[in-house]
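With one protein chain held back, the other chains of the complex are shown just where they sit.
Should a chain be cited, it is by its letter among A and B, assigned in written order, with residues numbered from 1 in that chain.
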Amino acid sequence: MIEIKGLTKMYGDVKAVDDVTMTVETGTITVIVGTSGSGKTTLLRMVNRLEEPTSGEVRINGTSTLSVQPHILRRRIGYAIQGHGLFPHHTVARNIAAVPNLLNWPRDKIAARVDELLELFSMDPVQFRDRYPADLSGGQQQRVGVARALASRPDLMLMDEPFGALDPIIRARAQDDLRRIHTKLGSTIMLVTHDMDEAIRLADKIAVMDAGRLVQYGTPAEIITHPATDFVADMVGDVERPLRLLSLIPVSQIMVDGPAEGAAIAADASLRDALSACLWTGRTAVPVERGGGPIGHVTLDAIRACAEFQP
Amino acid sequence: MRAANALRLTVLVLLVALVMRPKWFEVAFAPLAPVGGPVMYERTSLLSLSLNHLYLVIAASGAATLVAVALAILVTRPFGVAFRPLARSIANMGQTFPPVAVLALAVPSLGFGSGPTLVALFLYGLLPILENAITGLTNLPPAAMEAARGIGMSRWQSLTRVEIPLALPVILTGIRLSVVIALGTATIGSTVAARTLGEVIIAGLLTNNTAFVLQGGLIVGLFAVLIYDAMVQIEARLLHGARI
Partner (left out) sequence: MTQAHRRLAFSATGVLFAILGLGALLVPFMTIAANRIVEGDGMRIWNIATPSATLPGLAAVVAGLLLGLPDNMTRARLAGAVMGLAGLVWLLVQGAPALLEGAGAYARVSPATGFWCLLGVFLLLAADALAGMAPGPVMRAELLATAVGVLAAVLWSGALSDLSIMQEYASRRDAFLAATWQHLGLAFGSLAAAAALGFPLGILCHHQIKLRSMTMPVLSFLQTIPSLAMFGLMIPVLAWVGATFPGAQALGIAGIGFAPAFLALVLYALLPVVGNTVAGLAAAPQAARDAALGMGMTPRQRLWRVELPLGLPIILTGLRIVLVQNIGLAVIAGLIGGGGYGTFVFQGLNQTATDLILLGTLPTVALALTAAIFMNIFVDLTRTSTDARND
């Protein structure tokens, strides 16, 4: 559990982060969203003390971050940034091994961990181990960057716009990867982005920052349905709110028994996908399948009901 | 690549033969010597002059490298930043001082011989390395620097594992420039009685013996070409490895 209490950062007379208090539950993904200059990156960088807070404190599992030396603290916290920040003069393997090396892990343990991580990110160790970052595509560099952050099995991972430099298709894949890896490893992740879509897609909880202040902290559904301020509503986008809400709900949740006409969609697809299928083919219901076989259907009416505003 | 290596080997063999067995080349240099005069320089062996020449250059450049890189590291740390503009100005403007002038100015305070040459070579060699080392250590990829701090490297680890390796190609270029300048300037050291290959050239100038001038110049030139080439190879290899 990460407790942030009254955290403030001043640059001269400017408050970059203004008295932020929040608690991040262990094993969740918390996404900090805001426009540029909202203080979201500064907030994240104060967690591993890349920035020293002007006042307030951060406690990780009850221990204040101020009680350890900054570089020792950072070795226990994974850190991935936009533009990957790989060391251009080190091979992929040596980049991933950076933190285990700092922690003086035995050599064979490091080598095994590197291969394990490359496989986790669907990169063949034999093929990629000894390459240099400049030889990789943008998506591969980014995956190595995240692999490096995960290398020492940190309980907490900080990610600063990790997918910011990727094109939309590769970014979607990277987001899926992150979700999958999170489910598998169960570590706590704090991620900064300016992209509300990314936040809704990834987050268990979203923190919205504006002008240094934490203006709302809640689940994606809460943020969409009950934006605390006009700024949050703007971030979510009025027009897209119902669609964003639908994208949070899996089809299986409102599925009913019985057959329906036409092509089926997967049970873990979102209601947004189901709505899209209905509208595109002019149907009022679509069949739902799991493992190749039909298991039920969802109706357009049921979808509509979910998208409706319920105060 | 193979042709280049063959050329390198030829030049090296030629150089070694010229220095170890000057007699072999008497036929080639004879037309340039004055009638009846000596063809090859024999007052001191070319080998000992070459070794002394190289010793001066290596000692001066080695010391210059250590001091310049240390200074560059100091002025690129947070506590030394205030001195960076000054270091840059000194490196910039200092290089406009003619090497001969530095050499001549060292004589009044240090007397004749190897001393002033060593000091002049050191001082003059310091500047290109300092300039390049500061450039190299300040133009590092920001994301990699941020990552080094973010994953928990201490300042020292960041310096030795990330900053210096990344700046190394630029620093090596400075060392290469410095060494080549030093090789040439050391010949002028003979005008202040340092024992270098310049002695051969000056003897040639004084006795109108072009054969001396050419053999002295040729040996220094071949040393310079080989050393220059070797350092380019090292830089290229480093750069290739890092794919920066």
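As a working rule, a contact is a pair of C-beta atoms (placed from the backbone, for glycine too) under 8 Å apart; a residue touches a chain by one contact, two chains touch by 3 or more.
As the structure is a computational prediction, the values presented were derived from the model and not from experiment.
K.L.:
Taking the entire complex into account, which one of B:62, B:113, B:141 or B:184 touches the absent chain?
P.N.:
Candidates B:62, B:113, B:141 or B:184; residue touching the omitted chain: B:184.
K.L.:
In the full complex, which bits of chain B touch the chain not displayed? Write them out.
P.N.:
So the residues of chain B touching the unseen chain are 32, 82-83, 85-86, 88-90, 93, 95-101, 104-105, 107-109, 180, 183-185, 187-188, 190-192, 197-198, 201-202, 204-205, 210, 213-214, 216-218, 220-221, 224-225, 228.
In the analysis below, only the chains that are shown with their structure count from here on.
K.L.:
Okay, in this complex, where on chain B does chain A touch?
P.N.:
141, 143-144, 146-154, 157, 162, 165-166, 241-244
K.L.:
What residues of chain A sit close enough to touch chain B in their complex?
P.N.:
Those in contact with chain B are residues 48, 50, 71-77, 79, 81-89, 98-99, 102, 132-135, 145, 148-149, 158.
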